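My questions will all concern the structure given below.
Every protein chain except one is present and positioned as in the full complex.
Per-chain residue numbering starts at 1, and chain names A and B are given in the order in which the chains are listed.
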Amino acid sequence: MTLGLEERWTLIDRISKATVTFGKYEHTLKDAIGELTVKPLTGIPVAIAILYGFWSVFGSFAGTLCTDGFFVKLFDGYWLPWIQEAFPGQGDLLYRILVDAGGIDSGEFVLSDNCFEAFGALTSGLFVAIGVVLPAIVIFYLMLALLEDVGYMPRLAVLIDTMLHKIGLHGYAIVPTILSLGCNVPGVAATRILETKKQRFIMMTLLAIFIPCGAQIGIMEKVVPDLLGWILLYLLIGYFIFGYILNKIVPGRAPEFLIDVPPYRRPLLGNIAKKVGGRIRGFFTVALPFVMLGCAIVSVLYLLGVIQFLGDLLAPIFVNWFGVPAETAGPLVAAFLRKDLAVAQLSVIEMTEYQMITAVVLVSIYFPCVATFAMMLKEGWKELLGALAALVVVVFAYGGLIHLIGILLGVA
Amino acid sequence: MKVLLMGHPNVGKSVFFNRLTGANVTESNYPGTTVDYTKGWMKIEGEDVELVDVPGTFSLDPKDKAEDVAVAMLHETKDAKVITVIDASKIERGLYLALEIIEEGYPVVIALNMWDVAWDKNIRIDARNLEKILGVPVVPTTAISGEGIKELVSRLKSAKPVEVDDIIANAGGLT
Partner (left out) sequence: MKKKLSEMDYDEKGTVIEIDRDLQKRVAGMGIRVGKKLRMITKQPIKGPVDVIVDEAETSLGLELADRIIVEVD
């Protein structure tokens, strides 16, 4: 037999009266901090400070300390010269795919002098994975785990609900969004905490298009540090513009926010270590193999001239519609498979700052990486097709819009 | 035997799961970390028992996809026993979910978790009396330190379906 709602509550009242005594509750410091971090007047400045702190630690630890301070020296100084010597068959096909694509200077094959430009799976591929992406992912997940275990995330969700409500989501959408900044794969999985199909579709589409993952941010931080702020700003604006539009055109309900806000808790070191370890393992076993595969395929396509061909074919679109130089066509095509390396390639092309911003934003909003693609397929092929349709529209509309803004500002 | 771990989000189900199976499931201090279920095995008196860490749900009326998974999982495994994990410091809403599961005829064991937190908040629960009224085993636990977990496991086999009418009678009627 089952009870009605009211009967059940009456029964609970009875049971509670017979078995529970509530003593006087003393408010603790934790409760006070809890309230201060959720009240708008104090909570919003705190949220901004926390996110800013998150960002500065991310940049200085991953970019400056690990990548520049250690891995660049290790890879360019020792690994690259060693493998260039040790690997047999300098200049032939396998060598150029695995070690160094090199360059041709007056008919001679010339070796690259750093791991960014070698474009071999064992040089650039490995360097990007270990030297750039690994530190970025580690520090990102470590800080995120801290915020999660302390219990800050629900409060952030409450504070940001008003804004996300405007795009058909609600405050809780901040969880998949932030997770995606590490890797889009767990981000897409986390869309399940949203109530309706409509909300999950909007969220998944926005994640795939506008949220760059830790690998991409790590690379951008490395090669275009001065422009990173602008790039992220354009992505954020796009997230809200297209979220607003999607909310208007996607049918379905967008229910209201209703969440439990747990008390703050002292994080357990063991749990954090396990969680960070698990996520990093997840990244390297699920996402990274696809990334390496992408790197190899791109190298092959380059050597076969396919990228050059597509680049030449599409160059007029890039030049006229997006306002970027014709040389970017190759990397922009290759970005379908390898976003992070594409950014590195773009960074060495001669162009204005505004063109660089446009090009990198385009790379970011492009096709999701293969691992994310697979994850989205798991959530449903209809959703995936819908997201891809949205993607094509967004690339052209937003790319064109950024170009237009540039023209109006007189910088494009 | 199959055992489901159910309860509100964020009450420490994953901590139980790790302790019982020796697995490595993590949890965060916000609802919805476990959006998919996790299975593991434990041994009770030599018998292999399958344990499922079900996503947290506030009630059996699902409001999102993670809760859908939880409720569907319960309904698919009719022969399962259910460990209902309740935050002892928020006992009333925990009992709401526990009653819903009991009403559907599942044999239930209740873990009054976060016993230490409830104690700090000056909330005193007469677990023995609660057990008498509900007719299902009720065990105070603190999953993080491991207190009460052994007892919880040992009481699992004595869990039996209970008639709601009996609970109502034990509580002294509804009026």
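What we mean here is this: contacts are C-beta pairs under 8 Å (C-beta built on N, C-alpha and C of every residue); 3 or more make two chains touch, one makes a residue touch a chain.
Nothing here was measured: the structure is a model prediction, and the numbers come from that model.
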*Among A:Leu233, A:Leu258 or A:Leu377, which residue is in touch with the absent chain?*
A:Leu258
*Which residue from A:Val158, A:Leu235, A:Ile272 or A:Leu337 sits in contact with the chain not drawn here?*
A:Val158
*Which one, B:Ser14, B:Thr38 or B:Ser89, makes contact with the chain that was left out?*
B:Ser89
_For chain A, the residues touching the chain missing from this view_ = 5-6, 9, 13, 25, 34-35, 38-40, 154, 157-159, 161-162, 165, 170-171, 255-263
_Hidden partner interface residues of chain B, rising order_ = 8, 57-59, 61, 63, 89-90, 92-93, 96-97, 121
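FYI, only the chains that are shown with their structure count from here on.
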*Where the CA atoms of chain A average out and where those of chain B average out, how many Å apart are those spots?*
36
_Contacting residues of chain B [partner chain A, same complex]_ = 8-10, 24, 26-33, 35-36, 58, 63-66, 69, 91-92, 95-96, 99-100, 103-104, 121-127, 129-130, 133-134, 144, 163-165, 167-168, 171-174
_Which stretch or stretches of chain A touch chain B in the complex?_
1-3, 7-12, 14-16, 18-26, 145, 148-151, 153-154, 157, 172, 175, 189-190, 192-195, 200, 255, 258-260, 262, 264-265, 267-268, 271, 274-275, 278
